[in-house]
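Only one protein chain is missing from this complex, and each of the others stays in its spot.
Here is subunit A:
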Amino acid sequence: MAATINLSDSERSSPNDQSVSSRSSNRSLRVAEKERRKNEAEDPFVLALKYFTDVEAGTPVYGNDDFERNLVLVEKVAYSKGLSPEAISVMLEFAMSLRMGSSPCVRVLKCLIPATVVPQEAVVRAVVWLGVGKIPISTQVLFIKWVLTVFDMIDTKDQLRAVYGFIFSYVTEENLCPFICHLLYLLTRKESVRVFRVRKLLELQSKLGRQPFLLHLLSLYKVFCPELVTLSIPSRMRSGFRNHISPWKSALIAVQKRNGLQVASSMSLAFTIKDKTNSRKRKHCHLEVPALRSVVNKEAQTEKCSSRKVVPLVQLHSFAQLLENMHHIELPAQMGSLLGSSLALQYLDCVQDESALLRLNFWLGYALHEEFLFCGDGGAIQNSEDALQFLNKLLSAHHFLQEGFSSSEAFLYKFLNVWDGSLLRPQILGLLSNIPVVPSSQIGRLLFEPLTQLFFTSSLFFKCGLVECLNNMLLKWLTWHSVYALEDDLDISLNSHTSINMTLSGFKDSVMELVNFVGQLASVGLQIEGCQSLLLSFVLDFYETVCDTFLKYGLPLVVMPPSGVFYPALFALDPVSVDRLAYIMHRYKVNLTSAKAQEKLTKAFHISRQTFHEFNHYVVDMVSCLWNSKMFQPGMGVQLGEELLLKSKVPQYWTSFDLIHHPAFMSYAVDFHQKCWPGKKDMDLSSIKHSKPWSWYLEYLFTQGYDGLKQFVQSNISRQLTASDGQGDTQQR
């Protein structure tokens, strides 16, 4: 009752109080100093504390006005500003020593609201008093609850840990036990877990039955010393300890808010112990990521690292902790569990231990095989939801680590042979794009054979997806190369970083194989799908990567697209494709020019004449088709018989694919014509061909965003010549 009155009292006084303090802070130092000195002598609060320090043992409580007055004063300060560390020490000492009997004890404990920190010594002394005095059990409980509540505010904990055994001895007190267990849980370190303590707790367990507090403490013991105790926590059990903040909650929060401190948040402990072996889920348990557990049989490691303190990964809860303990983290019992936690994944990035990664790969390979290859009962279809989540988790791990696991790679080589191309397509293609460089001797059998079958028997969307996937794969290979080529000289074999015994030329062979393979797929695919513009777009994406291999990734390799890709893009119905082709050809030119220059300097590599020849051929074709209106001339990649062309009765068929008559650009030509000659009734598109309108028309096209075309024109065509039949000036090598 008294406490509630006091509380409301303090709340009423608080605004006033605050304004006083804020004003005082504004005053000059001199005034403040003077006041401080005055306060020290006369401050009733200081006097009150002095009273509680000096009060004789056995002083009566009832009818003691001094005591009442001083305590009210302390309470007032406590509930408004909180108590300073010294004040906490004094009051705690006063209460626990029972100098005025046990009756003021509860009242004092309830007002122990720390303003900043709680001195550890005070708590340790109080714990000692627990054993000396005759404090009523309910008060003892209140005290432990108070310690639990302010635990995070205790300045250091080393001495408290030093009296771990002493605190542990209270476990046998039946009423104290739950709270002592909680306190022990907070204080436990590996060295505090001892056989006799385990036995004591188990003894209690047999007396009290399955109590959550005992189990939680024991489960922590298991984390540190799984060789001493084992248990399995039932799924229905509440996780964590209850918090006991209630007697102090409102006051504590109010004080902390006022002092701008964070509200103590770690009052409840989260448990990560997961219940498994559910008989319901047993059928598909291979897709379950195992829980993080610490290793039981440590004898192998203890010799090696007995000098170092090893921290089980389970015990780490934040990235900061991870960094702090980076060099003495103990790997979990099951490596697969690393995949389940984002924190552990950070660590996986630094794991160098080959066996550890092999363990992970065994588990992962097992899970993938069981789920997708060995499933006799059509399991994969039944629980595709689980499979989806599992693969997504795996993919995000891949992305995080920026590379795939070897077991998922090995799995894919097998799975591609039985895959229908639709089951979990995005995920499987995602995994596929993470495959590291495959030696050119094996790439055909492992990748191309199954992929070819899938490509030609699947829908348009699969085709697009596969081309995109292969583009990503190529990007990753090239990035990998550029990272390691930067470190070493170009001609050094790459096996300093991987055990892939691959030389630069081997790597080039693999890349070439891949590019040629996509070229073949794309040529036939475009034909099958009638040059579908979606597919064409994915194919052009791929060639945007290919055309820049030399400049962007430092790989002296230039592969031209096959004509099955080039001409469909050139004659595409949408201007975007033509524009992108122009951009790609422009980049090819920049890359080839630069490679040629470097080739002369270093002589370290050689781009074949055939490539230059192919490039020139394409450029000449492109220029004469788009620019010079010389379609279907002998020597071009696309040829039709003269008779056939005449039969088609297309007038001036040789102009039909120039920038004006090209189906992709016709609408622009019409639009331009209308803008240029608004009055003109009959449309004569050929009039654009004249020198002036032609350059205006080009400007007009470029303002429509066809930058690829612009770059192509600028780099391949010199326009000082007469425009009416402008000359293509293509480079000759």
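Annotations
One rule holds in what follows: contacts are C-beta pairs under 8 Å (C-beta built on N, C-alpha and C of every residue); 3 or more make two chains touch, one makes a residue touch a chain; residues count from 1.
Keep this in mind: contacts and distances are computed from a predicted model.
The complex includes a chain that is not drawn, and of the options "CDP-diacylglycerol--inositol 3-phosphatidyltransferase", "pantothenate kinase", "Centromere protein L" or "Calcineurin B homologous protein 1-like" the UniProt name matching it is "Centromere protein L". Contact with the omitted chain, checked across A:49, A:214, A:451 or A:713, is made by A:214. Touch with the chain that is not drawn comes from one residue among A:168, A:241 or A:411, which is A:411. Only one of the listed residues, A:127, A:223 or A:368, touches the absent chain: A:368.
Interface note for the absent chain: among A:55, A:187, A:357 or A:423, the touching residue is A:357.
In the full complex, subunit A touches the hidden chain at residues 195, 198-199, 201-202, 205, 210, 214-215, 218-219, 222, 226-234, 237, 276-277, 282, 286, 290, 293, 295-297, 299-300, 333-336, 351-355, 357-359, 361-370, 374, 376, 401, 403-407, 409-411, 413-414, 417, 435-439, 442, 446, 484, 487, 495-501.
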